[in-house]
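Only a single protein chain was left out; the remaining protein chains are all shown in position.
Presenting subunit A:
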Amino acid sequence: MLKLNNVTAGYGSTTILHGISLDVNEGEIVTIVGGNGAGKSTTLRTISSLINPTSGSIEFEGRDITKMAAHKVVELGITMVPEARQLFPEMTVLENLQMGSFTKVARPRYKEKLDEVLTLFPRVAERLSQEAQSLSGGEQQMVAIARGMMSCPKLMLFDEPSLGLAPIVVTQVFDVVKKIAASGTTVLIVEQNVFQTLQIADRGYVIENGEISMNGPAQELMGNDHIRKAYLGI
């Protein structure tokens, strides 16, 4: 479904990704784990075209999206739930959800999707008329995920969805990601919370200093000595 071939990318003259290759198959939950600054978020930002690769290529459903504008990528069915939520702070929760279904593809399915996300997130349903910035961190993360779902994605990218949340909320977030995948959306998730992520993922990639150092089924990675030492602290 998604294929990255030897992608190099960065900000200005700083190269962060030194030739990343990975693929995600339809229906999978794939995770990219790694430490701070390893290039996890940059990988997702490159896939969603917020930054353009300096070399290499990205393919989605057989189409080359390497140089495609960010808003076009969304129309193809790739939606990112960005790090730190990135809601529209002074718009209401409902307006944030409306922005989620901005694309031509998503707009006709607005009502149906709204029902779906409000059933999944009853707390969000109670807060529809509130400004997004007045919500707690956990509620904001739920709105960010709901907003992402509104755009009817085939592939959802999650950038550190558990960051800065209370442990109980973290568990809820992972439950929601599992539910989204179970309903047929493919998931690529980037996390520093390696243990919980590997538990819900099918496959994983380990990224270190902008390169993939290891990859394989999530169960296998969880049993790997290097990973247990470096990321799981066991």
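Everything below uses one rule, namely that contacts are C-beta pairs under 8 Å (C-beta built on N, C-alpha and C of every residue); 3 or more make two chains touch, one makes a residue touch a chain; residues count from 1.
Just so it is clear, contacts and distances are computed from a predicted model.
K.L.:
Have a look at "Peptidase", "MoaD/ThiS family protein", "Carbon-phosphorus lyase" or "Branched-chain amino acid ABC transporter permease" and point out the UniProt protein name belonging to the hidden chain.
P.N.:
"Branched-chain amino acid ABC transporter permease"
K.L.:
Can you tell me which of A:Glu26, A:Asp64, A:Glu90 or A:Glu126 touches the chain that was removed from the display?
P.N.:
Residue touching the chain left out of view: A:Glu90.
K.L.:
Looking at A:Asn52, A:Thr103 or A:Ser213, which makes contact with the chain not pictured?
P.N.:
A:Thr103
K.L.:
In the whole complex, not just what's shown, which of A:Thr66, A:Thr79, A:Gln141 or A:Ser162 touches the removed chain?
P.N.:
A:Thr79
K.L.:
Tell me where the left-out chain touches subunit A, residue by residue.
P.N.:
48, 50, 69-71, 74-75, 79-80, 82, 86-91, 95, 98-100, 102-103, 106-107, 147, 151
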